[in-house]
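My structure is below; once you've seen it, I'll send some questions.
Left out: one protein chain. Kept in place: all the others.
Up next is subunit A:
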């Protein structure tokens, strides 16, 4: 193995992940292509713009190896611990990256919807995904996407036929349970909505303990003409975990994507959102909220490409940092020469609760068209003493008052979640995290 492939040999080694592992021939060929690409890529260093503030050293040192993705027997009460009371969903469970029918409850699905595990679907219908998989991601994948493709094995598949509307949300739970050695799971999720289809997808990354593991997820999302997808992602990995997401999104004319990214867990977390428009008058809304405390890095990279006219994008990320928490926001909006009447607004606001927390924020607009409405803004600030005093003057103790103000700050993003049950759960988690936060 050459290039970056050599550095990540352990990620590729075991049965399921070998480029010549089971699956249709076309898939084997794709894995080989990705492996070849890995041979050409190098492990990024801080000299590369996208990795200037984030080191891969800690991740490489863990020596993660790909598991055989055994179907770990879940404790009977495990499922009860991770379900959100009051959230009525079509549930798909992945354990350590592998689709697990035992904990899944897809329920009654309308005609024209396919939901399930990627591996299952390929076993039943080997050619079903031939033209679809790897299409939005393309072949020029970055390191971690290429690693995922070279190991492509399982994940969520959600296919909606033309004009199909799902009322209840699809809930994807990605659960990691402790194993004998530090393992990496590389789920691949494929979400395709044909013209006019509508759905809500809730994606949750969880762990039952504080195990050390790595998740390297890749998502490919494609929205047909006038399709609508609400996509709510909750990263609540174990506090020792490493988490990577690379999300590729392509939108046809008139489609609407509303994404919410909540980052609470993991010791090291990097999310790349790569979106582009294939047709006019499409809207892409990316909301984000992250909390970073001691021993925690939250790293977000947005790459929003306006290549056609009359599309709208919003990027609104907020962060709360405390202790020695670190965050990176690297947002880029590119407006091509032909993308007239583009409407784009990017914002990144950070609330710093301690002097030793750090955020590197870098919103960028790259505009080649002349008739556009684009803006960006970024703030890094502290809790305003006026606000704190107002609450305290009403009898509310200072620590509670600080927490209320932080939750108020986070509330703008939490409010965008579509289900009351999920909003409550996220608020509660944020509140709990802030309760343990050293406020100085």
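The criterion applied here is as follows: contacts are C-beta pairs under 8 Å (C-beta built on N, C-alpha and C of every residue); 3 or more make two chains touch, one makes a residue touch a chain; residues count from 1.
In this text, contacts and distances are computed from a predicted model.
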{"item": "Undepicted complex member, UniProt protein name, chosen from \"Putative dehydrogenase\", \"Biotin-dependent carboxyltransferase family protein\", \"Iron-regulated ABC transporter ATPase subunit SufC\" or \"(2Fe-2S)-binding protein\"", "value": "\"Iron-regulated ABC transporter ATPase subunit SufC\""}
{"item": "Option touching the unshown chain, where A:101, A:138 or A:397 are the choices", "value": "A:397"}
{"item": "Omitted-chain contact residue, chosen from A:41, A:297 or A:405", "value": "A:405"}
{"item": "Subunit A residues touching the omitted chain (full complex)", "value": "385-387, 389-398, 400-401, 404-405, 407-412"}
